[in-house]
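Only one protein chain is missing; all other protein chains are in place.
A, B and C label the chains in the order they appear, each numbered from 1.
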Amino acid sequence: MSDLKLTAKDFKTDQEVRWCPGCGDYAILAAVQGFMPELGVPRENIVFISGIGCSSRFPYYMNTYGMHSIHGRAPAIATGLATTRPDLSVWVITGDGDALSIGGNHLMHALRRNTNLKILLFDNRIYGLTKGQYSPTSEIGKITKSTPMGSLDTPFNPISLAIGAEASFVARTMDSDRKHLQGVLRAAAAHQGAALVQIYQNCNIFNDGAFDLLKDADTRDDWTIRLEHGEPIRFGRDGAKAVVRDGVSGGLSIAEDVPADDPRVVVHDAHAADPSYAFALSRLSGSDLHYTPMGVFRSVERDTYDGMLNEQLGRARATAEPDLAGLLAGTDTWTVYQTREP
Amino acid sequence: MSDLKLTAKDFKTDQEVRWCPGCGDYAILAAVQGFMPELGVPRENIVFISGIGCSSRFPYYMNTYGMHSIHGRAPAIATGLATTRPDLSVWVITGDGDALSIGGNHLMHALRRNTNLKILLFDNRIYGLTKGQYSPTSEIGKITKSTPMGSLDTPFNPISLAIGAEASFVARTMDSDRKHLQGVLRAAAAHQGAALVQIYQNCNIFNDGAFDLLKDADTRDDWTIRLEHGEPIRFGRDGAKAVVRDGVSGGLSIAEDVPADDPRVVVHDAHAADPSYAFALSRLSGSDLHYTPMGVFRSVERDTYDGMLNEQLGRARATAEPDLAGLLAGTDTWTVYQTREP
Amino acid sequence: MQKEVKRLDRVVIRFAGDSGDGMQLTGDRFTSETASFGNDLSTLPNFPAEIRAPAGTLPGVSSFQLHFADHDIMTPGDAPDVLVAMNPAALRANQADLPAGATVIVNTDEFSTRAIAKAGYAANPLEDGSLDQYQLQAVPLTSTTVRALAEFDISKKDAERAKNMFALGLLSWMYHRPTDSTISFLQEKFARKPEIAAANVAAFRAGYNYGDTTEAFAVSYEVKPAPLPPGTYRNISGNPALAYGLIAASQRSGLPLFLGAYPITPASDILHELARHKRFGVRTFQAEDEIAGVGAALGASFGGALGVTTSSGPGIALKAETIGLAVSLELPLVVCDIQRGGPSTGLPTKTEQSDLLQALFGRNGEAPVPVVAAKSPSDCFFTAIEAVRIALTYRTPVVLLSDGYLANGSEPWQVPSVDDLPDLRVDFAREPNGPDGEFLPYLRDPETLARPWAVPGTPGLEHRIGGIEKADKTGSISYDPDNHDFMVRTRQAKVDGIARSLPPLEVDDPTGDAKVLVVGWGSTYGPIGAACRRVRRAGLPVAQVHLRHLNPLPSDLGEILHRYDRVVVPEMNLGQLAMLLRARYLVDVIGYNQVRGLPFRASELAEVFKGVITGV
Partner (left out) sequence: MQKEVKRLDRVVIRFAGDSGDGMQLTGDRFTSETASFGNDLSTLPNFPAEIRAPAGTLPGVSSFQLHFADHDIMTPGDAPDVLVAMNPAALRANQADLPAGATVIVNTDEFSTRAIAKAGYAANPLEDGSLDQYQLQAVPLTSTTVRALAEFDISKKDAERAKNMFALGLLSWMYHRPTDSTISFLQEKFARKPEIAAANVAAFRAGYNYGDTTEAFAVSYEVKPAPLPPGTYRNISGNPALAYGLIAASQRSGLPLFLGAYPITPASDILHELARHKRFGVRTFQAEDEIAGVGAALGASFGGALGVTTSSGPGIALKAETIGLAVSLELPLVVCDIQRGGPSTGLPTKTEQSDLLQALFGRNGEAPVPVVAAKSPSDCFFTAIEAVRIALTYRTPVVLLSDGYLANGSEPWQVPSVDDLPDLRVDFAREPNGPDGEFLPYLRDPETLARPWAVPGTPGLEHRIGGIEKADKTGSISYDPDNHDFMVRTRQAKVDGIARSLPPLEVDDPTGDAKVLVVGWGSTYGPIGAACRRVRRAGLPVAQVHLRHLNPLPSDLGEILHRYDRVVVPEMNLGQLAMLLRARYLVDVIGYNQVRGLPFRASELAEVFKGVITGV
């Protein structure tokens, strides 16, 4: 689609990348830089805005406009930019702490407002930059510097949370699976409105191997549920596992050895108007990653905040030209002619 | 259950109530004061903590311990209190702006942590105290002082949001329906952990009649779905309407003229482990209130944050008595004997 | 019968009633009648934080004070010559402010035994002689209004509601106010309910005629127009003036205005006002909280818009971290703090000047921010324009301080001509500025030390900025000790350098022989000015200087302070500017401080100044 002839290299900066060797962030950076040319948007019209965290250093490494802002506030800052500059492609880079701990409220509101933002949440289930405290996605009972006897809070399921917050686009992908990651980015970029992409990311220093179950060749296929719109949800080495709907409870569950023609097998519908289905999908996996759906959970079109606001401006303007003098004078003026009386 | 012989009057204070005449808050206050004796907890062990808003003036009118804190922060403040004082019955009073706008993040985290708090959200779908701007629950397109051309943000569905945030108890009730309100309070009080109770509340100054559809005798029964655990979900004047499950999509929907023995009718299970069901229920009503479930959507038991933390303290103590001198000295000391050498 | 007409040079009227009695509306109407008549005027609305505190109680009382005159005046007046009390509570709540001889118009219909007791009176004040020192006008406002509206087909409740219009009519007669504007106002306001509109107009006329015909009202008063400089005038209060100033600045700079705000008293009306002017390309964003409000404004500025956020003390506290980011990013941003009583939630609907130090120092690290303050309702317009000028010229966040009194108080304003407004156009960066054809986002303008503003969409200027310390010129992350020291001092020097762009201060020292200088800032301008006039009338010399710029302080201020034997600084706080002046100039300034949630009384200040002068 792009006739700009941009390549991944065009999106690299001269800044040396300062992540730990082996950090999953490198793979994500490479995948994003590799995808950017597809956007067909000139570099000057792309903006990356991040909060604070290892992941949030990302914008420094993208040769576009960028802002490394403050902890948790990127969605709010990006909202102001996207609302005034609909001509830009605005991306938010955030982490599980940045987006879900301090920044949870901004994220939720950005999603319900449906401002045109692409939000990439690097989820390593840990606070990396502050050296390894548990995060809102850390599994319960996690031993960290701040929880020597184990963490106590039930983690958020970011997909469930986003759907509960009226998100119009929600997806999940993996740092190491470049093809899948880029596929999800493609879908997110095509979506009109706010898109939340949860990217499982390995922090090899403070939470190494967190997602190995979904990476190791010998477990990957058994635990990963790949979602393709319109396709029956089958998975497992030999495709014998499937997501089926319990006729009674109506809930979704996993069935083994499912015959090819089994009617109970759910056909994935990312465009379902009722978010209940996507929500049910999001509950198939807990923090143990047992049966983890990957891909686009939900993608429905809805008017965007920026679109509607700019439309209101247009309508207001259509009714009458702006008249500053008239505004200042208002309707209730009087005139003084004479000067001081005797 | 109470042998304290307290009455509603014992919970009234000398402060004159400063809400507008006709405000729904009066009814809620009366209902809560009427319910308190049932708690069977002495007044001195009850604490009401609120944020800021008309609704948040509530604690001043309860003759218990109370704090009228700052905007949106009540859940955080109450968390500190409930965690250190498990002997207290801690109630949070908040509004749709206080809880879902500025305070959204604290609410979400309080729910996932499951600290033992009873959170009463007075939802009048408007900012009352600041004289009528739209709130996160206001219907889209709402004309207010701050949105003369109509609001643009898709409102939150507080029930969906809470379920997406891993809430263990979520309910909805109505200011004017004292019996139902008190029934919900009873269930919330009995629940071990964080309970969110959304109370539809009429602001007769800035959003009058917002919930009339569910109050007026001639529409009430047709639009209100009363949830009773273990009961088939039937409603409507003659009980001919019911919540049924679509066999194919598995989604929930409303059916008219449902025969008494129709198997499709859903039997309400508030204790369902999978929150997908409660979430689906929450989607039956949009902000137009068309088919509004009332009652306890979800109530599941889960360890509480305060319980687990205090258990950890107990375990730590069990291993060894606290020894301050030992702590200060640590393991790496040396002793200086001689004084200045020649 | 022909009634006597007395001529007065000035009158102070206070309308007082329940929050539900529409006193603010009544006051507003009387104000615009008075404005269009051509008097100079100044108003002071005063209401509780509750929306409708319970009827008949003291906390429920809402009042509106108006001072108008045939000469220019500076304050809403210290004490009312006339009090209109719609019920016993309104009488009791305001009685203390009444000088002997004042006229008191009471609505006798509301003086039931219950109401009298509810207000906390032991006995009926209308009968126990406790009002003997006043000229009491007992008028059954409610019943007379209801009777006057007998033939209208409206509810009794609606009829009673119109009693405030009856009262307005009565006072309009007493002071020869023009009535047309009110009548057309009512017809517009109730356009959708013509019956109600007609009833209110009728009540208004009935009140007017009541004065004209009733024996009790033997005298009416005439206050001639004030000889204001020729021009077109309107009445305006601070919040709309501020909103207009922002729109004007947007128009004159050619930058779209973006407001990110979260509602809070007394700042909300700026959001409301701006939301009505989308036609000017104004985008208003009601954010989820104050942090998102300022964050969105900063994001808009990054994109080349005029980013603004408005709030009051508690909200400004929440914005601190983001303002610090703006200091580090060096992007334009205007932060309006409409101050109210503090600390914490404090007194939301009352006025105070206690956020000055928060504006200056309420951030982590060395994070200098220019601060400007408005001195009167209409001055909010020009102060907003000045705040924008500084923000755009120096690429910096600017804090604009107003307060609850300016926000809601009003005064006549000579409408400025658009062409006289400053040209605020800015040059965005368009070309690389580096020696090797690269773009250096922190290469500064040698004069202003401002960095280039390169907005997304500009090819070749792609760059990254952030809150971590930046290397000089390149803006890349740098932990170098000397670079940090340099950048910290450079940001400070940039803000200090703004002083070079400021006009010399105007010292008001008519006789030139004053030994005492009064220094003020913000909304104390009126009371201080009025007090200085009194002092001079009393034959004592006194000088006055009022600061619009609190940071940086004007270059000539130090020299001016040292010219006088004594410097007095009245503030509605515990001495915040006083501290700054002492630290900066080592001058032993005398602070006079009140933290009562109300503007100073001119008479009181005058006594203070006299004391200092005679003490010299």
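What we mean here is this: a residue touches a chain if its C-beta (ideal position, glycine included) is under 8 Å from a C-beta of that chain, and two chains touch if they have at least 3 such contacts.
If you're wondering where the values come from, they're calculated on a predicted model, not measured in any experiment.
Undergrad: The chain left out touches which of the shown chains?
TA: Displayed chains contacted by the hidden chain, ordered by label: A, B, C.
Undergrad: For the full complex, which residue in B:6, B:36, B:49 or B:188 touches the chain that was left out?
TA: Within the whole complex, the residue contacting the unshown chain is B:49.
Undergrad: Just one of B:40, B:80, B:239 or B:259 touches the chain that is missing; which is it?
TA: Touches the omitted chain: B:80.
Undergrad: Any idea which of C:328, C:410 or C:544 touches the chain not displayed?
TA: Here the residue in touch with the unshown chain is C:328.
Undergrad: Touching the left-out chain: which of C:127, C:222 or C:366?
TA: Spelled out, the listed residue whose C-beta touches the missing chain is C:366.
Undergrad: In the complete assembly, which of B:8, B:30 or B:67 touches the absent chain?
TA: B:67
Undergrad: What is the set of subunit B residues that contact the non-displayed chain in the whole complex?
TA: 13, 15, 42-47, 49, 52, 59-60, 62-70, 73, 76-85, 87-88, 105-106, 108-109, 309, 312-313, 315-317, 319-322, 324-325, 327-330, 332-341
Undergrad: At which residues does subunit C meet the chain that is not included here?
TA: Residue positions of subunit C that touch the missing chain: 48-49, 59, 312-314, 316-318, 320-321, 324-325, 327-328, 339, 341-350, 352, 354-355, 357-358, 360-367, 466-469, 477, 479, 481-482, 484-485, 488-489, 491-492, 573-574, 579-580, 582-584, 586, 588, 594-598.
Undergrad: In the full complex, which bits of subunit A touch the chain not displayed? Write them out.
TA: Looking at subunit A, the ones touching the missing chain are residues 16-21, 52, 54, 57, 70-72, 101-102, 104, 127-131, 133-134, 136, 145-149, 205.
Heads up, the rule we're going with is that only the chains that are shown with their structure count from here on.
Undergrad: Could you please state the distance in Å, as a whole number, between where the Cα atoms of subunit A are centred and where those of subunit B are centred?
TA: Centre-to-centre distance between subunit A and subunit B: 28 Å.
Undergrad: For subunit C, what residues touch not just one other chain but two or more?
TA: Each of 278, 288-289 in subunit C touches at least two other chains.
Undergrad: In subunit A, what residues contact two or more other chains?
TA: 105, 108-109, 309, 312, 315-316, in rising order.
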